[in-house]
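Notes follow once the structure below has been shown.
Missing here is one protein chain; the remaining ones are kept as they sit in the complex.
Going in written order, the chains are labelled A and B, and every chain counts its residues from 1.
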Amino acid sequence: MVKFESLSYIYAKDMPYATTAIEDIDLEIAKGKITAIIGKTGSGKSTLIQHLNALLLPTKGKLVIEDHVIEADKKATDLKALRKKVGLVFQFSEYQLFEETILKDVAFGPKNFGLSEEEAIKKAKEALKLVGLDETYYTRSPLDVSGGQKRRAAIAGILAIEPEIIVLDEPTAGLDPRGSKEMIELFYRLNKDLHKTIILVTHDNEIVYNYADEVVLLDKGHIIEKKEAKAFFEDTALLDELDILRPQIIALKEALNKKGASIGDDVHSIDDLAKYWRQHG
Amino acid sequence: MAIIEVKDLHFSYEENIEALKGVSFSIEKGSYTTILGHNGSGKSTIAKLIAGLLEAKSGEIYIDGQKLSIDTIADIRKKLGIVFQNPDNQFIASSVREDIAFGLENYCVDPLKMDDIIDKYAGLVGMKENLDKEPSNLSGGQKQRVAIAGILAMHPSIIIFDEATSMLDPTGKEEIKKIIYDLHGDDKRTILSITHDIEEALKSDYIIVMNEGKVYKCGKPHEIFSDTKGLRDIGLDIPFTYKVKEALEKEGIKIPYTDTIEELAEVLWSNLKA
Partner (left out) sequence: MDKIVFGKYIPLDTPIHALDPRAKILAMLVVLVAIFLPAGWLGYLFIGIAIGIVIILAKIKFKVILRAFKPMMFMMIFLLVINILSVKEGTVLVDFDIFGHDFTIYADAIFDTLYIIVRLLLMIMITTVLTMTTKPLDLTLGIEYLLTPFKVIHVPAHEIAMMISIALRFIPTIIEETMRIMNAQKSRGVDFEEGKLSEKISAIVSLIVPLFSVSLQRADELANAMEARGYAPDGKRTRYRRLKYAFRDIVLLGGAIAILVMMIILAFVI
């Protein structure tokens, strides 16, 4: 379980240009679920998730991640154990690759966390399998493969550490539609099959609607809404109020309902809608 | 009249691996064409070849009747502007004002005339209030708008967008797409946009679909997107309205092609009443 307790973070504290990035965040993120954090650029999403790896320490309040407590004004201890538990995949994560071969790069993380060379390689191979890069990639240079494959290799580098919680910052940014879909389905599988807790920062509301369990909406450093994902997007009045882009299926339902149809909350996909239309048409 | 003509273009980044395996197409003056294709299909390579930033192994490119070569490249570049993918890596100067001036300086425009030109084109992309801002204080969408203003200031008749929206957040994407539509609608400029955004492709006049270094198909949007199976096979997405039509057909309901959700709702609703 992850729990933020009235946590605030101020950039450049004590400087004339200090800015509050997030303020009074109270948030509980459930274990084993996919939680999407959404909000405009600059709403504080990245600041929020960097706390999960103690890359930023709270200016005020505290953060509890299972048995780790990170508090304002206290030196964070046992960072390694925390970073082993929570894996953070940064935006454009392919920029963290640096070893001569993909296999070595993926094994870099586990080695840092104290595994022997042999065990680290074993974990690396498992992780590469998860992301769909086969043996032929082991000895290739990470700089030599396509953008999508680089991204997968970078993500394998986090998965090889075997974190319980995986935090993803815009994992699909810059990928083509096929690459995005494969990427998001990988995380969906990790959640469903390996029961990883997934925290996902994204601008893509289609992904949020189709894959997330919970939605947390940030605006100007504050949490505006936390709701079950499907229900969040059904509430079109709220979406208007918060200026949220609708998933297309929601937009279509809304347009039809305005004309007089009464499509309910159980229609979530194009196929649902087609079936509904046949039954009611 | 074709303003861009590409004939049997071949190109390799590395020996023995052809990125383009004989690409031919032509683009009408004043049209809005999108090029679709997954990463690695060769679509960005085409943009770089047309802009003369790469040299083809074989094949010919004609811009406005002129054959692209070392001798004509300087001339051709004046007719053609290109907006790249990464907003950060094309902002050259340290302020918006000076970045727009960069191209003007290169073409030896009289410095006394530059302020008026800068004002005009910054206004056109909605950046007039930010003329003295530094790039680090601008959003991705704003940086791309500056790039567009810098290109417009040189009066090109062709503008190429090389995945210009793909690194932007939704707000930025919408800003840039709106400018693209306006440029085509109001100015009748020739627009060539390389994109992953199928909703954008739906709004274009023609689509060129690339796959594995070849042109897979060319045509009007509905001709391209009605081939849902073919597109899926080469890993491309299908517009929402086309997916709905496809799903309804499986349930035995036939509706015409639509482009927007509003049109689709209208069609569905009248279908229900019929």
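Just a few scattered comments:
Here, contacts are C-beta pairs under 8 Å (C-beta built on N, C-alpha and C of every residue); 3 or more make two chains touch, one makes a residue touch a chain.
On a predicted model such as this, the values are computed, not experimentally measured, just so you know.
Of the candidate positions A:G109, A:G221 or A:P247, contact with the unshown chain belongs to A:G109.
For the chain missing from the display, the contacting residue among B:N86, B:N130, B:S157 or B:N271 is B:N86, taking the whole complex into account. Contact with the chain not shown here comes from a single listed residue; of A:S43, A:S93 or A:S180, that residue is A:S93. The missing chain, though absent from the display, is touched by one residue of B:D8, B:E55 or B:E105; that residue is B:E105.
Touching the omitted chain from subunit A are residues 11-12, 15, 50, 53, 55, 80, 83-84, 87-88, 90, 93, 95-98, 108-109, 111-113, 143, 157-158, 161.
For subunit B, the list of residues touching the undisplayed chain reads 48, 51, 53, 74, 77-78, 81-82, 84, 86, 88-95, 97-98, 101-111, 114, 134-136, 147, 150-151, 154.
Everything that follows uses one rule, which is that only the chains that are shown with their structure count from here on.
Subunit B meets subunit A in the complex at residues 38-40, 139-140, 166-167, 169-172, 196, 198, 235-237, 240, 243-244, 247-248, 250-253, 261-262, 264-266, 268-269, 271-272.
Subunit A contributes residues 40-41, 146-148, 173-179, 203, 245, 248-249, 251-252, 255-256, 258-261, 270-271, 273-275, 277-278, 280-281 to its touches with subunit B in the complex.
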